[in-house]
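For this view, one protein chain was removed and the others were kept in their places.
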Amino acid sequence: MDNSIIFKGADVAAALIRVGDALISQREHLTDLDQAMGDGDLGITTSKTGEALKAYASDTLSGDDLGKYLSAAGMKVNSAAPSTMGTLLATALMRAGKEVKGRSELDGPALATMLQAAYQGMMERGKAKLGDKTILDALGPAAVAFNNALDEGDDLPTAGDKMIFAAEEGLAAVTPLRSQIGRASWVGERTEGLVDPGCAALVIILQAIVNG
Amino acid sequence: MDNSIIFKGADVAAALIRVGDALISQREHLTDLDQAMGDGDLGITTSKTGEALKAYASDTLSGDDLGKYLSAAGMKVNSAAPSTMGTLLATALMRAGKEVKGRSELDGPALATMLQAAYQGMMERGKAKLGDKTILDALGPAAVAFNNALDEGDDLPTAGDKMIFAAEEGLAAVTPLRSQIGRASWVGERTEGLVDPGCAALVIILQAIVNG
Amino acid sequence: MKKIINQPAEFVPELLEALFKAHPDQLSYQDDVHSVVRTDSPIKGKVGLATGGGSGHLPVFLGYVGTGMLDGCAVGDVFQSPSAEQILSITKRIDSGKGVLYIYGNYGGDVMNFDMSAEMAEMDDIQVRTVLVKDDVASAPPEEAARRRGVAGMVFAFKIAGAKADQGASLDEVAAATEKALANIRTMGVALSSCTVPVVGKPTFSIGDKEMEIGMGIHGERGMKREKLQTADEITERMTDAILADLQPGAGDRLAVMINGLGATPLEELYVMYGKVHEILAEKGIIVYRPYIGEFATSMEMAGASFTFFKLDDELIELLDAPAHTPFFTQL
Partner (left out) sequence: MKKIINQPAEFVPELLEALFKAHPDQLSYQDDVHSVVRTDSPIKGKVGLATGGGSGHLPVFLGYVGTGMLDGCAVGDVFQSPSAEQILSITKRIDSGKGVLYIYGNYGGDVMNFDMSAEMAEMDDIQVRTVLVKDDVASAPPEEAARRRGVAGMVFAFKIAGAKADQGASLDEVAAATEKALANIRTMGVALSSCTVPVVGKPTFSIGDKEMEIGMGIHGERGMKREKLQTADEITERMTDAILADLQPGAGDRLAVMINGLGATPLEELYVMYGKVHEILAEKGIIVYRPYIGEFATSMEMAGASFTFFKLDDELIELLDAPAHTPFFTQL
């Protein structure tokens, strides 16, 4: 794969299925993380999300409009898993889809725009800011790193690796902090030193997208 | 002690205190027996009965009328421990007291009559019959044995021992049987082979009365 | 099971004192906090209705003292009978001259104390009649139904008696209506965990993590069988079938159905069971006239449930439908 790679409907569907599989297989791990600082439902949410993505990608033809295709995937995710993380992932899909409305193929720059839109959408929907110790703290740096890598002429696999690395760094950077929003914020100082489950989920998702 | 021994108020009070102490000290044991085939409250009932008897015997002058004295003890027991066993013991005290109304001294034959009256009273109050596997199956034979022993010229200690032996034999005789009345009857065949807690309590009481 | 209590021995008096603080307009006591009566008793021209029994079953027993239901309740210690004296004191307070009906569960200690109280009340020229509740089909076979214990079905008996008494019926009439109701009431329960009597401090029975006790009594009396825990549908079928076999309703019959939580079982699970009961009855053409789903007769923190079916006719429906209002139970 290099920078000129183009993704078509089948590639996008395959990526949705990979993400679905990864989210399902990491169910126990995410549940454990969320039991430590939340309500322990994240594994359920992500595996419902995963099931919904897989069912959608298997049952629905991607058609000519990948934007519509992804937005509709977001609606499915919201119906299947309407908790915080499910709703944020649904929002990400819908907003990413909106960016590529009418397009039947996606290239690197399109992916970069979609990632940025997903981040913006999650921020608007959840009203969290960077540093609150949420999924945003992994997604924000990942979106920036991916975009910068492409700008600097990296090929797609390299840009993908840099994106994952940035997400992991973002996760690590907020781990010592105290959660400032959502359920974990009620746990207060006891969250210091614990991995944010949403960041962990994001890393899993990005890895599944890239490692196709 | 021989057959001509006479009991006065102080002796009766001392016997009540001995019975009280014995019932309190056997609390755990009786609870365990009642958990096996009932609701596990017999230890509570007997220790409340014991406390009530001790408080009564320490606080109340026996006066001239041992009949009244014992009947009033029965009322106290009913207020303190109104469950099945407490109520039966209260009934026994009231009915035994009635037999010796107006008397300030008790001899062997009086005791035999009181025992028989206690048995009759319990039977009327609880509407159980011999063989139903209740306290009656220990008390009935005990009352008969005591009376027979005196009739046959035994001295009081001997008659007392025979009474206890008969109670223990009564207990043993019904142990293989199935409980036919009260809470234990709902446990059905699972009561076969278990000691009836009420019989066990009666043996404890008789031992405490005799071993003064 | 952990408890939020102070001194175990003070548990019942403390809760009773709180009760009178919480509901002074509706409840007060006579002589002793254990003798709970309607503040407005005696009610002129009405038969007095009394119950009693051990604590640990709220809303049973005292929770049904109020408008349209009972006039008084003698409260024992946890799972213990009240004393004859306590029963007598409510009897005297609630008698308006029309007599007093005792309605309570068939437990040895309670029977003896209510009987003693009745004997004493008669010496005071108060007419007393007794109706025993013996609704638990798991506690004895039909041919020995007189031995059965009284459980959640008593709530329907209180409701019917209360409505009948409110119509100005005589003591005999109220007793007859209550007996008629009880002849049509059957209950069965299942327990998943034990309760703990505060002064005992250890569970009444132990039960494995994957076991259930079918036919359990509400004081921890053993049931018919210790078994592997089954699904909600399987448990519901078992209990429904057992009750139906005993009560024998036919197609077209109308039932009041109570799905009663014993303490720790969530309302959600009670609804899941109700769904299955409804389905089974519907298949047989039996109509649920009125469902009662919630906690009506508990065993403190026991996990489990009981089902009570009450076969109705027009007279019983009229009485069941009458409004009632107590601090624990309100029906419009």
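Note that the chains are named A, B and C in the order they appear, and that numbering of residues resets to 1 at the start of each chain.
Note that a contact is a pair of C-beta atoms (placed from the backbone, for glycine too) under 8 Å apart; a residue touches a chain by one contact, two chains touch by 3 or more.
Model, not experiment: these values are computed from the prediction.
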item	value
Touching partners, among the displayed chains, of the absent chain	A, C
Candidate in contact with the missing chain, chosen from C:Glu173, C:Glu227 or C:Glu269	C:Glu269
Option from A:His29, A:Lys68, A:Arg103 or A:Arg125 whose C-beta touches the chain left out	A:Arg125
Hidden-chain contact residue, picked from the options A:Gly50, A:Gly108, A:Gly140 or A:Gly182	A:Gly182
Those residues of subunit A which, in the complete complex, touch the missing chain	31, 35, 37-41, 43-45, 75, 78-79, 81-88, 91, 125-126, 181-183, 185-188, 190
Positions on subunit C contacted by the hidden chain, ascending	1-6, 11, 14-15, 17-19, 21-23, 55-56, 58-59, 190, 192-193, 209-210, 212, 229, 231-233, 235, 263-269, 271-276, 278, 288, 291, 293-295, 298, 300-301, 303-305, 325, 328, 330-332
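Keep in mind that, in the parts below, only the chains that are shown with their structure count from here on.
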item	value
Chain contact graph, described as a line, ring, star, complete graph or other shape	other
Top chain pair, ranked by number of contacting C-beta pairs	B-C
Most widely separated chain from subunit A, with each centre as the mean of CA atoms	B
Geometric centre distance via CA averages, subunit C-subunit B, whole Å	32
Separation of mean Cα positions, subunit C and subunit A [Å, integer]	55
